[in-house]
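Note that one protein chain is taken out, while the other chains of the complex remain in position.
Labels A, B and C are assigned to the chains in the order they are written; within every chain, residues are numbered from 1.
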Amino acid sequence: MARVLMFGVLQDLAGWRTREIDTTSLSALTDLLMTEDAVLGERLSRPGVFAVVNQTMVRTDVILAPDDEVAFVPPVSGG
Amino acid sequence: MARVLMFGVLQDLAGWRTREIDTTSLSALTDLLMTEDAVLGERLSRPGVFAVVNQTMVRTDVILAPDDEVAFVPPVSGG
Amino acid sequence: MVRLEDTPIDPGALLAEFVRNRGDAGAVVNFTGLTRDATSGQPVSRLTLDAYPGWTEKVMAELEAETRARFDVIDVLAVHRWGVVEVGQPIVFVAVAAVHRRSAFEAADFLMDQLKTHAPFWKKEDGPDGSRWIEARPEDHADAARWIQPE
Partner (left out) sequence: MVRLEDTPIDPGALLAEFVRNRGDAGAVVNFTGLTRDATSGQPVSRLTLDAYPGWTEKVMAELEAETRARFDVIDVLAVHRWGVVEVGQPIVFVAVAAVHRRSAFEAADFLMDQLKTHAPFWKKEDGPDGSRWIEARPEDHADAARWIQPE
């Protein structure tokens, strides 16, 4: 079970911030989320939306172990 | 009697900050100060040393009326 | 040092502490960002800043380290709010101490540009027409691009 987090507009679209999801890879997780929710899925596939696995931004697929933390983050707007 | 003020290093060289001096023009005042004190006089003639008459910097000779205030100021070093 | 705060931040107290006993530094430059009552002409009643505690501080610390590496500075502090921030309240406080003021100005300017475009914060504005999520402005990206050095 990976711990999945949504931030900013993604949390509003998903309707949740944190879920435990049974998955084996980032691509499998993303496919599952897109199938579940097309609106969220479209947003996740936009440029500037990234996955952060165990607090490191990733740009390729990665294997997910149980207890891994996967966050989906939209473009930032600090300060 | 003009009120004459010295600032910064000029005050240290002159040994005074304020004096009342009987004079009719800035050039006459400067000549008097140079005659009185050659070391101060040399410093007053250096580039970057200016006269401020009634709180306005002057670069030419001016007539001085009684109650005029004349300050001699060296190059600044603020903040 | 970087700090992520979920309660109001006090720029006066932060600056007072930062300038204390700084016989080594001649120059302290501070930037304080405040919630504005309008963006692009739209009224804003309050702001909500989302953050990712843990990762947000990690990225802020990387940006601080890059600032220290690029500029000749003595100390750097970056404090960022998250949560609900009322209009007129501080969102971010950055301070840089240096021997000379040019380095202090440049380092504070650089760090703010980096925070605006890279620090993990997500901003939602509440106004009369509801809420909307904001992204960094084109000007923010242009500001940040000023610092890109040729390879």
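Going forward, contacts are C-beta pairs under 8 Å (C-beta built on N, C-alpha and C of every residue); 3 or more make two chains touch, one makes a residue touch a chain.
Not measured: the values here are computed from a predicted model.
Asks: Please identify which of the visible chains the hidden chain touches across the whole complex.
Replies: Contacts of the omitted chain with visible chains: B, C.
Asks: Out of B:D12, B:D31 or B:D61, which is the one that touches the chain we can't see?
Replies: Only one of B:D12, B:D31 or B:D61 touches the chain omitted from view, namely B:D12.
Asks: Would you write out the residues of subunit B that touch the absent chain, in ascending order?
Replies: 5, 7-9, 11-12, 48, 52, 55, 71, 73-79
Asks: Which residues does subunit C use to touch the chain missing from this display?
Replies: Residue positions of subunit C that touch the missing chain: 10-17, 19, 21-37, 87-88, 90, 99-102, 104-105, 108-109, 112, 139, 143.
Here, only the chains that are shown with their structure count from here on.
Asks: Sort the other chains by how far their Cα centres are from that of subunit C and give me the top one.
Replies: B
Asks: Determine the centre-to-centre distance between subunit A and subunit C, using the mean Cα coordinates as centres, and give it in whole Å.
Replies: 26
Asks: Per the centroid of Cα atoms for each chain, what is the distance between subunit B and subunit C, given in Å?
Replies: Roughly 49 Å, centre to centre.
Asks: Using the touch definition from the top, which residues of subunit C touch two or more other chains?
Replies: Residues: none.
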